[in-house]
Structure formats: structure tokens, C-alpha cells
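Got a structure for you, written out below as C-alpha cells; questions coming shortly.
Shown here: the complex without one of its protein chains, the others still in place.
Read from first to last, the chains carry the letters A and B; within each, the first residue is number 1.
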Amino acid sequence: MKSFKIRVGIGLVAFGLVAASCGSSSDGASSGDGGSPEVAAGAECTPGQTDGDLSLYNWTEYIDPELIVAFEAEAGIKVIESFFDSNEAMQPIIMAGNSGHDVIVPSDYMVSILIDAAEAGETSVMKLNKDAIPNMANLDPAFAKGLPYDPNGDYSVAYQWGTTGLGLDLSVVGEDVPHTWGLIFDQELAAEYGIAGSATLLNDPRETLGAALKYLGYSLNSTDEAELAEATALVKEATSWLTAFDSDQYDELLVSGDTTLAHGFSGNFIVQFGEAENPDNYTYFVPDEGGTRWVDNMMVVADAPHPCSAHTFLNFILDAENGAALTNWNFYASPNKAALEFIDPEVLEDPIVYPTDTSKLEFIGDTGTYETNFSDAFIEAKG
Amino acid sequence: MVDTESVNGSPVTPELEKAAERADSRRGFLLALPALGFLTLFFATPLVIVAIYSFATRNRFGGTDLSGWNLDSYRRLGEPIVRDILYRSLFLAFITTVICLIFAYPFSYYLATRKESVRNIMLVFVMIPFWTNFLVRNYAWRVLLGNGGPLSQATEAVGLGETSILFTPTAVVLGLVYGYLPFMVLPLYASIERIDWRLVEASRDLYASGWTSFRKIILPLSMPGVIAGSILVFIPSLGAYVTPELLGGAKTTLLGSYIVTQFLTARNWPAGAALSMVLMIVMLITTIIYFRKDGKTL
Partner (left out) sequence: MSSTTDPRGFSKAFLTANAWLVYLFFYAPIILLVVYSFSGDKLVGRWGGFTLDWYRAFAKDDNVQGALWVSVQVAIVSTLVSVVLGTLAALALERFKFRGQKVFDALLYLPIIIPDVTMAVMLLMFFSQFFNVIDSVLGLTLSKDISTVIISHIAFNISFVSIVVRARLEGMDQRLEEAASDLYASRWKAFRFVTFPQIIPGIAGGALLALTLSLDDVVIAQFVSGPGSTTLPVYVFGLIRKGVSPLINAVSVVMLVASVLLVMLSLLAQRNSEDKDQKVNDENEDDDQEVSSGSSSLSEMSIN
């Protein structure tokens, strides 16, 4: 029977692949595929050294093209850019190995997942060779040490940071609107300010359930099932007076008048407000109950083909003027202390970019296997 | 299907027949070999990986541990929330298919009854919109249906007042109909175009009314097109996720979005894999039954 042979053939090939994958994940440290933190391929790199064209895997439009040109001129290598649109889509691509990418720019919680995986011997990211990145000294001390997701800064270098909060159309809600998540989660408030039927929440379980948890006075990293159930009920109720869950166009919907309130990321709002007919009509704030603060970070992939070029690129971005150029271009805050003097004063004084009180802000942390509870709860809330 | 008997028409000795059959089998296999080899390596083998993953466990990194095999991911499928999502998706896919059929049938009939030179050009004009970017088309619909958008202005102008159907199930169905209408038009057109019009003529000569000859001759002859088109609209509608998210505002979860969520938000690959496996098996069985039964009638 040929059909039987075919099936056996498929089975054998698959068995081989699975066996190979078991092998590489159980003894990754010795398999030499770059999966182990001990084998730091960048250990030998010196400042400014390059070992081939750099492959940068970044969010779309997250770096000024002129900075790329400047780096190419300075380092004498080319930059090959590839783009991702979510941490969750990027992670498996890196962890499958052989991605060909050198530098990635994951967000905080994804940094901690990647570090955990690296320390468990999976193909993930490599420990940085700090000697090859002298500009690390430029980092604000708050970003160099003590970050919850990479306490010693051994694996990651902060790229930019921002907050998640609410954007509002002041021409509808008025100037003296209270700064609370209740605007979206409290039906009476939502009705009073004309927000009901004209608001969007992020289509993201952690952000949106996190906002509800904050409104209820809990930590957005709570792993208490009762608290999550409360937050879920709140989002479920709000769904009935919500325009949409949207993570891409919330800022445009707000400025085009389709919505009055939008839940989203600080920098996107600034850019969009700048293009509105009357920018003064709009405001952005993180509600008083607190909200998300996030940091995107540069990391070097464990099996990066060009680890030295990668280190040189990290060093280049950490340069004071280059760091400032980033912020002046996309209006997200810079973790680079030395860069502050080169940032446009207008941007520096904008409370949306640099919030004055950061005490109520919280990072989204990885909750391990509890993550699926968040995504299940979110689907339940949406119905 | 050509078999040796019908080709030669005359009875042959059993040995010769067997030898010819074997040679035929070898030739057929050789013809199929490039595609078979390619799909075995680059589709079937990866599919086996998915099948294996569906019995594995998500680890704390969101990766998959290939140990501790279990059926948990399949058990999840019995949960009420998954059942609700399934029913809702089936319902929307069904509505989409029916609407496509209602508009596509007369449209395809009209096309198939034009002059041959006109027909080809008209058909090309059905396909042209679909050579633009799929996401851009969806965003264009967002603008068309939005508050104060062209549709709203049009209904206001004729005195029906403003319409705001963006971010409602109506918008989702509209978007799905738009996306898959060509899949209904093409097979329908092909089956109507092949109809032997002498039959229709004959019926009219026998004083059948237009309606009667449609019902008794045209409709039965175009039935394979109706069924093929329906399947081609129904299957992708069931798995669609970009259109429901963009035009429906992601307010209700459909099957396609649910699978994507399992892979890309929960990073729970075993759950996504299990759901995909079940979906594929059900659809494969349905498709094979359909193609076995109706394939020949075309």
C-alpha cells in the first residue's frame, strides 16, 4: 500500500523533527545553537566593532530613518530592517531559533519572559557585553538598575518608554472632567459626560483588564481569581456602551469625531492631536487610580549572526544626541539622561510625554501560566 | 476518470489489462509526485507538528513543553464559551452565504447571458477590486460606514436619517459578503455558462413560462455551482478574523479571532492547535463528502 508508506514516511520525518526539537530544548546549553546564557557570543566584542550587516527587528515606524542612515555611515555596515506588530508575534519567531535577527525591541513583560527562557536554556536572548556598550553610562539610573523585568540590566537596554491612559475630546466632555477610569467603567459617569456609545478600549487583555483592575484598586498584575472575575464583570458591562475594542485606530477615531474617549498609548495620541484641526480640543492623561507604564527595550538575539554589530548599534542608540533624535521624532520619552539636553524643550515639558507623577504607574509583568486566565477572561468579557 | 477499459473500448486479456493498469498507476503517481513531495515535506510534516502540539502543554514562557501529553486542549472545546463562539460564527457564516447567494445568482446569470466578448471583460471587472491590499479595502469600508461617512450622508439625503452600522454585526456581515462574493460569483457563473441553452429553448417551445423553465431546468443544472459557491463562502467566513475585528469592533469573538487569540495573545499553542485540528477534520470530511457526491455532476 503506497498510501500506507506515505503515511509512515510522514510519521518518520515528523518524529525526527520532534526528536530534534526535544533534544534542543532539553540540552540547549550544550547543543551549541546559542541558546545558553553562558555562551555569550558577544563577549569578545569591543566598542565599535562590527561583524557584518545588522538585522534589526523592530516595531513599524519606531525609528527615524535618518538615524539608520547615520548609523550606516558611522559603522560602515548596512542595516536590514524587518518589522513586527506585536510582542506575541515576535516571541515565537525568535524562540524558534534561526531567525536571522540580531537586535529586537520587545516591551517590558516580554523582556522578562525572554530572560526566563534564556536562563532555562531555550533559544532566546543573550547576556549583553557591557564593555562593548560604553554609552550605557548615559542611561538614567532608574533605567539602568532596578527595573522589575531585568533588575541588573544584564540583558536589555531601555529604548523608549511611555504610558497607557485615556485620550478625550474636551469639546464634548468639557474641561473639568474627572481623571478617573470611571469615565469608561461607571455607567452613570459615562452617560453624564457623553462617553457612553462613543468610546474605545484597547483590544488587549492585559491592558484593558489591567485598567479595570486599577479602577477597582487592585494591582494590574493581580493573580487573584476573584479580583480578575470582578474586573471581567466590569469590562463585560462596559462592552454594552462601548463603540469598539481597538488597538490600532483609536487615536484616529477620536480625532475624526467618531469617539469621545479612547484608551491607548501616549505617543500615538500626541502625534494624532498634532494633526487635528484644533489640537487644544484634546487631552490625554493617566487616571488618578493609576495605569500602565511600559518600556520598550533593545535586546540581542541569542543566535544573532552579527552580535558585535548588534552591540555597536545599541551603543549608537544610547548616544545622547541619537537618543534625543528618537524622542524628537516619535514623542515617546527617552530613558537616556544625557539625551535630555538635546530634546526639544516643548517635548520635554509636555506632561503627556514626561508625566510629572509616576508613583501610580505600574509595569505589566509576566504572570507565567496565569496569562491564559487573562485572555480567557477577556474573551468572556467581550462575549 | 479514464480507465483502460473505456479507452480501448474492447475487452482485453486480464494480464494485459493488469499491466496497463500498473503502467497507468505509475504514470499517474509520477505526475502527482512533484506536488505530493512538496506538500508532504512543506505541509503534511508541519501539520504533524501541530497535531503533536495539540496534546502538549503550554509552559510558563508561552512556549510548548513536549512532555506530559494530555487532552486538556481538547476538553476546553466543550466549554460553554467556545460553544457560544461556535454557534455565533456558524450563524454569521450562514447569513453571509445566503446573502452572497441572493445577490450572486442573478448577477452571475446576467453575466453568463451577455455576449462572449462583453462577459470576459465584465468578469475581469469583478476581480479587479481584489488586487488591492486586503487591509486597505477593510479600512475603506470603515470610512464608508463611519459616522457622517458617505453611506450615512446618502441615507440622510433621501430622508432616512443617519445610519451608523459601523461596529455592529451588520457591518461584519457586510464586510464578509464583500470579501467573499467573488467566490460565489465565479463557480455560479461557470455552471450557468455551461448550461445547454437548447434545453431552455425546448422548454419555451413547449410553452413553459420563464419561471417554470428557470425552476425546472436552469436551477437544477446550476446546482453544483450553488453548492460549490456556498462552501467557498462558508468556510472562509467561519475562519475570518480581520473583518470581524475591524468592522465589528472586536466586540464579539468569532471562531477565527478565537484561534488567533489562542496563538498570539494567550500564547497557548496547544489550545490553538487542538481547535484547528478539530475544525480541519470536520471541514475535510464535509468537503470530501460534497466533492465525492457532486463532483461528477458538473
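Assume a contact is a pair of C-beta atoms (placed from the backbone, for glycine too) under 8 Å apart; a residue touches a chain by one contact, two chains touch by 3 or more.
What you see is a predicted model; the values in this text were computed from it and never measured.
Enquirer: Which residue among B:Leu31, B:Leu160 or B:Leu219 touches the omitted chain?
Expert: If we include the chain that is not displayed, B:Leu31 is the one touching it.
Enquirer: Touch as defined at the start, partner being the missing chain; which of B:Ala93, B:Ala171, B:Leu186 or B:Ala266 qualifies?
Expert: B:Leu186
Enquirer: Provide the residue numbers of subunit A that touch the chain removed from this figure.
Expert: That gives, for subunit A, the contact residues 1-3, 5-7, 16-17, 20-21, 24, 33, 55, 57, 59-61, 65, 80-85, 89, 92-93, 96-101, 247-249, 251-252, 255-256, 268, 271-272, 275, 305.
Enquirer: When the complex is taken as a whole, what residues of subunit B touch the one chain not shown?
Expert: Touch set of subunit B with respect to the missing chain: 1-3, 6-7, 21, 24-29, 31-32, 34-36, 38-40, 42-47, 49-50, 53, 103-104, 106-107, 109-111, 113, 116, 119-120, 123-137, 139-141, 143-144, 146, 149-150, 178, 181, 183, 186-191, 193-194, 197, 200-201, 204-205, 210, 213, 224-225, 228-229, 232, 235, 239, 242, 256, 259-260, 263-264, 269, 272-273, 276, 279-280, 283-284, 287-288, 291, 295-296, 298.
The criterion applied here is as follows: only the chains that are shown with their structure count from here on.
Enquirer: Would you tell me which residues of subunit B are touching subunit A in their complex?
Expert: 29, 36, 40-41, 44-45, 48-49, 52, 58-63, 66-67, 81, 84-85, 142, 146-148, 166-167, 245, 248-253, 258, 261-262, 264-268, 271
Enquirer: Which residues of subunit A touch subunit B in their complex?
Expert: Checking each residue of subunit A against subunit B gives 2, 6, 9-11, 13-14, 17-18, 21-22, 25, 86, 88-89, 91-92, 95, 113, 116-117, 120, 122, 200, 203-205, 239, 242-246, 249, 256-258, 368-369, 371-372, 374-376, 378-380, 382-383.
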